[in-house]
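Sharing a structure, written as structure tokens. Questions coming.
Only one protein chain is missing from this complex, and each of the others stays in its spot.
Entry: subunit A
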Amino acid sequence: MQQHQYDVIIVGAGGAGMRAALESSKRTRTAVLTKLYPTRSHTGAAQGGMCAALANVEEDNWEWHTFDTVKGGDFLVDQDAAEVMCREAVDAVLDLEKMGLPFNRTAEGKIDQRFFGGHTRNHGEAVVRRSCFAADRTGHMILQTLYQQCIKQNVEFFNEYYVLDLLMTDGKASGVVAYELATGELHVFSAKSVIFASGGFGKVFRTTSNAHTLTGDGMGIVWRKGLPLEDMEFFQFHPTGLAGLGVLLSEAARGEGGILRNKDNERFMERYAPTVKDLAPRDMVARAMANEVREGRGCGPDGAYVMLDLTHLEPAHIDAKLPDITEFARTYLGVEPYTEQIPVFPTAHYAMGGIPTNIKGEALANNEDVIPGLYAAGEVACVSVHGANRLGTNSLLDINVFGRRAGIAAAEYAATASFEELPANPEAYVVELVEGLRNSTGQERIAAIRADLQATMDLNAQVYRTEGSLKQALVDIAALKERFKNVAVQDKGKRFNTDLLEAVELGFLLDLAEVLVVSALERKESRGGHFREDYDKRDDVNFMRHTMAYREVDADGNETIRLDYKPVVQTRYKPMERKY
């Protein structure tokens, strides 16, 4: 076992982690621990854009952006946080440009902007061009640009280090324990501040736009410490995943003029959202699509999907604005988007919930108190700027604004705090976890348990939920947790033991799936990404509040989930019906 000491430890090197690192490493001794090489992070998969009211192509301002964020999030957004994000958005985009990000340009050479779902002028009057983009590889450019700046600034990385535990001393963060993939060795890092920037957990679902590695490790670690997770029932299903695969086709496809059609070739979104049609918020479009399929208007041999139609767009326009996603359609489905419609179906995309934080990125121990030295930013966190449903382009924004804020806050805290003494045998939990799995003599295959988990989540906790379906999911998850006790790890070695790590990741997925379902079961209303067929209206009287879930363990070691609630911060905007 090796020991290290840094003022600030950042867990994760996606957009949020590297944006934090650029701030923190300027101010104090910082290390970034990441299970993937930084440029492999899933931020690189983001396509459509990052929005900011630059007003480069038409009138716009951050207050309109704030309104759209709050309304898009079905009023579960903490409005103080949304204001901060939308106000700082302009600088966040300009900062990236100054770092070298190659945005598409207007005729005058300014950063170009385009339409994106849910973004409007003057509180819903009409759609507005607010999304800044680099073709359909905006996330790739953000990830590359931030990594390039980290190289310039000599940021210290520990690549292919899996953080598996958070160390706490007297209620303060005091370090982390990491597993080095190459050698199997454990490393104890003592730190004054720890920032989780470890991304989402889309792999609890089968059909997902998320990478294999998005297993919610950061949320899982914090959860096992008894710290709360907020709003975990809110998961976004993106309307346009490649049918059967889940690979994402950005909403930019519709922003650039793409149209959804059913088997009668009808532009069905006209019925569901007469004003903004195909550019309605994602939850609405996803449900509309699932409904078309349910009511027998789906396409294909099993009527299992709908079509995304780009055929009326000029091929040159498609090549200039949507080159990557049209290539996905060609590569994976053999469909030529110039002339053929593309089969699409909703895909699990984004976790609105996560580790609760305030607007400085400080993690919360309960509704009020911060955990000194612990921070979270990006998809792993819940500030909450996305409420019940995130608007497209608001996540790339979130990771930049709150990544930066967390980096600054963590470094400033480290400047005055001192290192806490680590608990005795700091590595004990991870040793037990890892060796327990490595030495297991069980017969259950990791992949089989994971596939069964994903199947029940897709079937019972997707765009349509009911008390019955959620209870079924809970029963299934409980059974899978039992099977997981007998999981087989075939690779007994130390070197690059990805078999072992997949088992660890599956453990996190099982925990998080359960939190999601329990939180969803108790939210007896429909709001944003959470839709209950048995309670199909939003209920502001009883549920205008965030869910706070806690893991509790009784004297006999039995685990239960306790739910509590936290008020929503409302400043300017009063809840209204969400019509588009």
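Convention: a residue touches a chain if its C-beta (ideal position, glycine included) is under 8 Å from a C-beta of that chain, and two chains touch if they have at least 3 such contacts; residues count from 1.
Just so it is clear, contacts and distances are computed from a predicted model.
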item	value
Name per UniProt, for the chain absent here [options: "Succinate dehydrogenase iron-sulfur subunit", "2-oxoglutarate ferredoxin oxidoreductase subunit beta", "Rieske (2Fe-2S) protein" or "Spermidine/putrescine ABC transporter permease"]	"Succinate dehydrogenase iron-sulfur subunit"
Option touching the unshown chain, where A:M141, A:L186, A:I259 or A:V434 are the choices	A:M141
Option from A:S131, A:T213 or A:T547 whose C-beta touches the chain left out	A:T213
Absent-chain contact - pick from A:Q3, A:N265, A:T331 or A:T571	A:T331
Touch criterion as defined above, residue of A:Y338, A:F496 or A:Y550 at the omitted chain	A:F496
Hidden partner interface residues of subunit A, rising order	36-37, 39-42, 44-45, 93-94, 97-100, 102-112, 134-135, 137, 140-141, 144, 148-149, 151-152, 182, 211-213, 247, 324, 328, 331-334, 445-447, 488-491, 493-499
